[in-house]
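One structure is given below, represented as structure tokens, and several questions about it will come after.
A single protein chain has been removed from this complex, and every other one stays in its place.
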Amino acid sequence: MNSLNAMFPLLTLIVGALLVLILEVSIKRENKTYLAFISIIFLMICGFFCVQSWGKDFSYFNNHLYLDNFALFFSIVLIITTILVTLISMKYLSLQNTNVGEYYALLLLALSGMLIMVSSSDLIVIFLGLEVLSMSSYTLAGLKRDDQKSSEAALKYFLLGSFASAFLVYGLALLYGVSNSTSIAVIIDHFKTESSLSFMAFAGLGLVIVGFGFKIAVVPFHMWTPDVYQGAPTPITAFFSIGPKAVGFAVLVRLLYPFWHVAYDSEVIFSLLWIISALTMIIGNLIALRQTNIKRMLAYSSIAHAGYLMVAILSQDTSSLMFYFVVYLFMNIGAFAAVIALGKKDKEYLELDDYAGIGFKYPWIGATFAVFLFSLAGFPPTGGFLAKFYVFSAAVREGLVSLVIIGVLASLVSVYYYLRIIVYMYMREPTHEVDINLENPALFLVLFLCLYGVLQLGIFPGNILLIIKQAVSSIAFL
Amino acid sequence: MTDIFWIIPLIPGLSSLILVIFGTKLPKKYISIQACAAVFASFVVSVISFIGLKQIPHEAYPLIKNLYPWIQSGDFKAALSFQFDPLTAVMALVVTGVGFIIHVYSIGYMAKDKSYARFFQNMNLFTFSMLILVMGSNLVLMFVGWEGVGLCSYLLIGFWFEKHSAANAGKKAFIVNRIGDAGFILGILFIFIYVGSVEFRAINEAIGGGHITQSIATLIALLLFVGAVGKSAQIPLYVWLPDAMEGPTPVSALIHAATMVTAGVYMVARMNLLYTLSGTAANIVALVGAITAFYAATMALTQNDIKRVLAYSTISQLGYMFIGCGVGAYAAGIFHLYTHAFFKSLLFLSAGSVMHALSGELNMQKMGGLKKYLPRTFPVFLIGAIAISGVPFLSGFFSKDAILTSAFANGNYLVWALGIATVVLTAFYMFRLIFLTFFGQERLDPEVKKHLHESPPVMTIPLQILAFFSIVAGYVGLPLVFGKKLNLFGHFLEPVIKVSHEAHLNLSTECLLILFSVAVALFGIYLAYIFYIKKPQTPHNLVAKFPTLYKLLYNKYYVDEIYNATIVQPMIKGSEFVYDNFDLKVIDGTLNGSAKTTGFFGKFFSYFQTGLIKDYALIFLLGVILLLGYLLF
Amino acid sequence: MIELFLVFLVFGFVGALMVVVNKILGPRKTNPTKEMPYECGSPPLQEGINPFPIKYYLVAFLFLLFDIEVVFLFPWALVFKEVGMTGVILMFAYIFILLMGFIYAWKKGAFQWEK
Partner (left out) sequence: MVPTSYFIILSAILFVLGAFAFFVKRDLITQFLCIEVMLSAANLAFIAFAKSASSLDGQIIVIFIITVAAAEAAVGLAIILLVYRQKKTIKSEDMNLMKG
């Protein structure tokens, strides 16, 4: 249904972002928390609009912006992500002297970019959304302005990111040349008319996959990930580990699912993604084994998780993919929140040794962190187990047995490094004094929410699965 | 009264939860009372439901209680539902009953430990997961319990993590079990592919309906068996169990003797239709079991650490259970599981009480003559030893005999022979243990001897209870000689164990077999007697006292020498050889090796992570070129 | 389109080859003289590029941005009649967003020359 309602979520976000910017410069207050609250309010309104338009299929700009349930589901996931990230950022910014109000505005803008990406099926619009997202991300990564690592992370992210997006654009150009359009549906229809894919079509598809492969950080386009994740401010790392991945996969779903039904030549792309996914699971987990910096380790683990999600893409089971994302959102943000909790003024504890004995010194933080790690490692009864289980069982149903075996072995490897943190927390005597700033209610709220989410999804996943079923049933390929 | 069984697991779970939250604040006394009470309560419930189960007709089996439709994705369903049938009943009774006794024992044993709450919380959590494992009505729930018990054993082995060895032992157990779990998960996945459900009932129906070809059945059965091998410490994944003795003794008794390690056997028995359908898998199970039984027994001969002897003996006894399942006598296997739970935990706990008395001394060479110091521990230890060595009219005799007879009846003579050989070894090393510990002259450190004391009643009374059961527990499953009716146990399990091809021998053969096994058991004891009581000082004394008898005694001594040279020494040498070369080098080697290789690859890949933008771009471009090349060709 | 593919292949492999060979053969050591910009053999009198004050860059960025954004006005002008009122509204929204950005930059003090 063509209606202006389709614009409301985006407009809300943009207005919010602008308001935050103007307030930041006009009211020069040292304490930026009020900006955080303003942006949370706007996020809530935006989420409200998304929930309102559930099942109504609003669209605008003759379907360049199309809010089907699939888009809405991802939008809501991303909004929740941003709210949680905003909450864990409040104290962090003042503690780690990143105290700039633009932070929240940039988060909102990044979110708006992601909403554009998930709710459009025209590659150029998707590209514009991607750029909005990327540019906010580059800036966010460098917001710790007097920390060399942070600005280096921003630099690497910027250079390699725009490098990748150049490939994406060229791929788009080729696809445009093949089909005289950039709308996914038209492109696929054009493929259907041809007897076999031309070189240009293949090259274009390949380059587009490269462009999004960079965003979702799959091997061999993952090299930037660890450095950027390590250098960026920790809440932003949490944001990166979910937001861009989610939209990347959403776009891949929109692009590839109709493509699988092109009778010919789709198996080439299929086998290509097969290889990529296997490599990603193996390499991500193997390198993670020898990391001692927690953020860097989580970066590699997120690469590995991208591998598992690729399995879901290959098995063409969108519901398992979406469920994985919901779980992944809670467990990953939870893990990063626990990492943030271990910090005080101008000091973050990121090395493995810092975690020795934490489990007894700060039992609550330790226990929650342990739960998140178990979930990441895929232990029952946490959500991580179910998510992996759905993905792998769907893959087996599709007959991807060998890939599943690789995945299971890889996740067995991963258990080792997740568990090592727990071993440090509970089975090592602390080597040096670690004292942390505990008056941080927002952070503990987030920890609690994520804990609840992980366990709820692990034990009673029923309702969310129903919602996902609705969302999947209504994917629109216009 | 039959529909309350589903609260059996929940009680320990709840108690463990309480201990997690308030553990540090509660007084020790309260903690111990709550923990034991919880287990006892679920024991009572198990008994009630057991009685209820016996009253309802077999057609109603198994009772199913759906709590929550847990997982539903597409056509995949796994409900959070418990089931209760004879097999479950036996397991639940063993877990809660023996578990309760061990909990009580731990009150005394852990009295002086600083992290008392953590211990009982973990023990309760373990009981909870174990009950989930045995009561879950589908493979996924079973897997949840499976992982849970693995986690608890990891936590409890590493309980004294200040000891580096303990932490390492925990890690080793964990890694080895993960290898097994991989097989288990794949097995579940395959079952789901071919059956379309993971509910035990659906699986059995599918097998009964012949929807599964033999080859598929073999594949699945073997994958599942990999998991069982890991959990129940069979060749080649048994290495973690001996190290697991780093944990507190009650833990060794509960987890590494009575319950967790038998999970594999339970799983095989639960999937008995599958294993029966694929004969090959069953044979492999039997063979692995037999080899493990013998191999572990040989290694038990040379150990000087009490708990390690018991650990190896546990491995060997688990081998027996797998023999039982492998030759199709699932009832016998479970029967042995059930008796073994009593006498092996009895042995562990009394070993613990010995340690307690000797302030932590584990080396048998440093003991001896303890009989008079430990008047209450000695007899129960002796009973346990007799029971395990298969001397008639104690529980171990009946179960072991049932297994060996059916092995013979099924014509697996190799398996049977290995079993018999293991009987000798078992009797030998158990009594070696007894004699070295309680008889002979004292070899104690004076320091230790100064505060040598019998354990408090809170520890010895549980021992006496267990001893009682080790004696009588066997009488529910009298051998077929006395007629099928009298084999209550097997009769009770029949609804679950649907196999009918337990070949029957005629009476005389069976009697001969029984007599034979008894004879070899006694022979083993006799050997031990000769070598560890007679030999040491007899000759000199006799030479001094009765010169006239010298020659005869000399001959006797000479005979001993012959025995020694011909039987014992080769045995010991061989086992030492096996232990040193195979066990230490090969298996630990492979474990460390795999760890090393993964580490190496990690190093290799992260070598490319130079941190230089240009290198990243280079790899990116190479990726693009390969990708395009792949696509365009 | 075979040529296109050939171009990709040839340039790709040749370029990769060159780089790899460079990495292998080329000597890595460098010395100040080598780093020095070449000014007809005579040593340079000053830094090659003497850095501008930061203000120049700031103004340059802002100019670049606002200058480029204007480009969207032309297509709008072309199809002004067809899109009608909606177009006007959207374009004004667009201008409004730019204006906000402008105000932000202003308040941030990007335009005051000397502090």
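Order of writing sets the chain letters: A, B and C. Residues in each chain are counted from 1.
Just so it is clear, a contact is a pair of C-beta atoms (placed from the backbone, for glycine too) under 8 Å apart; a residue touches a chain by one contact, two chains touch by 3 or more.
Please read all numbers here as calculations on a predicted model, not as lab measurements.
A.B. asks: For the chain left out of this view, which of C:V7, C:M36 or C:V88 touches it?
C.D. replies: Of the candidates C:V7, C:M36 or C:V88, C:V7 is in touch with the missing chain.
A.B. asks: Among A:G142, A:G213 or A:G343, exactly one should touch the missing chain; which is it?
C.D. replies: A:G142
A.B. asks: Of A:E24, A:D57, A:E102 or A:D227, which one is in contact with the hidden chain?
C.D. replies: Hidden-chain contact among the options goes to A:D227.
A.B. asks: Touching the left-out chain: which of A:T182, A:T237, A:N285 or A:N332?
C.D. replies: A:T182
A.B. asks: What does the interface between subunit B and the hidden chain look like in terms of residue numbers?
C.D. replies: The missing chain touches subunit B at positions 606, 609-615, 617-618, 621, 624.
A.B. asks: Suppose we count only contacts with the excluded chain; which residues of subunit C make the list?
C.D. replies: 1, 3-4, 7-8, 11-12, 15-16, 18-19, 22, 54, 57, 61, 64-65, 67-69, 71-72, 75
A.B. asks: Residues on subunit A that touch the omitted chain in the whole complex?
C.D. replies: Where subunit A meets the chain not shown: residues 124, 127-128, 131, 135, 138-139, 142, 145-146, 148-149, 151-156, 158-159, 162-163, 166-167, 169-170, 172-174, 176-177, 180-182, 226-227, 230-231, 291, 296.
The definition used in the following text is that only the chains that are shown with their structure count from here on.
A.B. asks: Hey, how far is the Cα centre of subunit B from the one of subunit C, in Å?
C.D. replies: Computed value for the inter-centroid distance: 70 Å.
A.B. asks: Find every residue in subunit C that makes contact with two or more other chains and list them.
C.D. replies: Those would be 5, 8.
A.B. asks: Can you tell me which residues of subunit B touch two or more of the remaining chains?
C.D. replies: 622, 628, 632
A.B. asks: Within the complex, which stretch of subunit B touches subunit A?
C.D. replies: Interface residues on the subunit B side: 24, 68-74, 76, 80, 140, 143-144, 147-148, 151, 158, 161-162, 167, 171, 174-175, 178-179, 181-182, 185-186, 189-190, 192-193, 598-599, 601-603, 605-606, 608-609, 611, 613, 615-617, 619-620, 622-624, 627-628, 630-632.
A.B. asks: Touching residues of subunit A toward subunit C in the complex: what are they?
C.D. replies: 14, 18, 21-22, 25-26, 198-200, 203
A.B. asks: Going by the contact rule at the top, pick out the subunit C residues touching subunit A in the complex.
C.D. replies: It comes out as residues 1-2, 4-5, 8, 97, 100-101, 103-104, 107-108.
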